[in-house]
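With one protein chain held back, the other chains of the complex are shown just where they sit.
Let's turn to chain A:
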């Protein structure tokens, strides 16, 4: 249909342009973001379309009462419902879910600004089954019986829909869709809309089904000619670094090594695939910890504290603590550089971005604190944090009543053994984040805004945060690790670094600062990837904060950093692209030595092949062939049948005519042939 380039050369001088029939019929959607299917040990969640796409007549929903048209009274089911964001609520979606075949799909128009009242598609009690509180460990605190952490959660992300749900931006393309609806589909003054009607077709067919055990079994069956993978386990890599180099080849317990773990979480999610800005839920925490690590870089080199600080960034925490459960599992099985006996205490940085009154809260686990020695250590850590906060215009406090820990990676450490630890958050009880794990948890949620008319370079440098929390965390970690008092005042986090990181992770990652670190291929959305993606950008950032520049490698493609005195079991060596000096365009790359490494963040359930495990995360993501959508006009069913009938009739009549002509061939086409009964 579209290969008419041959003809266009001949016809172009005649003023006729080349047109493809397909382009005249269909308008393709440029921005296709859909919800995908995820599976765990018992359920499947997400959306599914049919193999040939779901077709439905467009209907822009005006109000919740207008649902009656879609579900009962509309004369042309199935309908493709366009929802404006105020109508994207649990009640509307549940009614559509029970639409029994009249709903072909949903497209949600995402607004340009966050809704005022908050929206969280996550559950009210995140990760309730894989935390530390359970029937055996303080059942009164399990299942959010004491504190509901995410009260605005409507649980939409964990529902199963049998139609596709796409997200549209509020731009010109969506206006085309709305206009198509107004032109063709609008029922005016009680009359039913006439054919042809505007329709949309959405493709998001997911290959996996039922649950993780089924899809992993189907992955493994290899009878057919081209075996197909249907799903992938969620997981990626954790990033960790230590202030003192640890021998990476000697796994298991390290004698005389006492480690303070400073943890943060990297990932988040939203209702739709690959949109996971996670500004407050993820970025605020790890940016603070990265800035603290950067602030400590000199103090931990020159005046080394007694204990080693291990900075750990966990991936996949949204989905039942994939990263932290894997690290704890590795520590228990002597697969990690240290083991649980080496861990002295844990400080986790949770959601710290929305500090109302600049107040931060220190959450602890009351159950483990019933033990005297653990309680003493926790009190010490709280004391260190309080004293670090003095003079910084940041207040820290404990919640003041017996409250369980919020969902945090530290809970997985507590499942293994009672370790003293504190989780730093900006909420005393329930979350202050109104957009927890949603597509609205972006820079606007953190009040990170830039004056208008700034170029991207100026925006990169514009200070949006004063980095006081990072300074406090750095000083507290230094004290906790046994460092000297005199060094504390020199530990200061750099607001420039914090600002640049916030800009890079929340606004645009393809900026000059990130480009110095390496090839930034795609924007980091924060969604935990399936195992074959690389999450190397964060490791590079961590490198920069904990590293020493040792020598310049002179070539400009990434070579192995070769020099005779490399010690790969203690350090990790990486090539960094570097910046171009002012009077040249060639970047000067250099090798970087750091203690930052990656560690696998795949749930132990997949290594142990326990796909119905209740202890570990069993989340997998389905595979799909393509995700796309298009709009076109449909004719009525009667017209389609009439066209088909006419075609069949033409076929039969042509066969009849051919038969008649063939049987009378000798009369019609006689041309005086020789008689064929010649004798030999």
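Methods note: a residue touches a chain if its C-beta (ideal position, glycine included) is under 8 Å from a C-beta of that chain, and two chains touch if they have at least 3 such contacts; residues count from 1.
FYI, contacts and distances are computed from a predicted model.
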{"item": "Chain not present in the shown complex, as UniProt names it (candidates \"Very-long-chain (3R)-3-hydroxyacyl-CoA dehydratase\", \"Mitochondrial import receptor subunit TOM40-1-like\", \"TAF1A polymerase\" or \"Gamma-secretase subunit PEN-2\")", "value": "\"Gamma-secretase subunit PEN-2\""}
{"item": "Touch criterion as defined above, residue of A:34, A:48 or A:318 at the omitted chain", "value": "A:48"}
{"item": "Listed residues A:43, A:217, A:334 or A:376, member touching the removed chain", "value": "A:217"}
{"item": "Which of A:22, A:228, A:457 or A:640 contacts the chain that the document leaves out", "value": "A:228"}
{"item": "Residues belonging to chain A that touch the chain removed from view", "value": "48, 51, 205-210, 214, 217-218, 221, 223-224, 228, 230, 676-677, 679-680"}
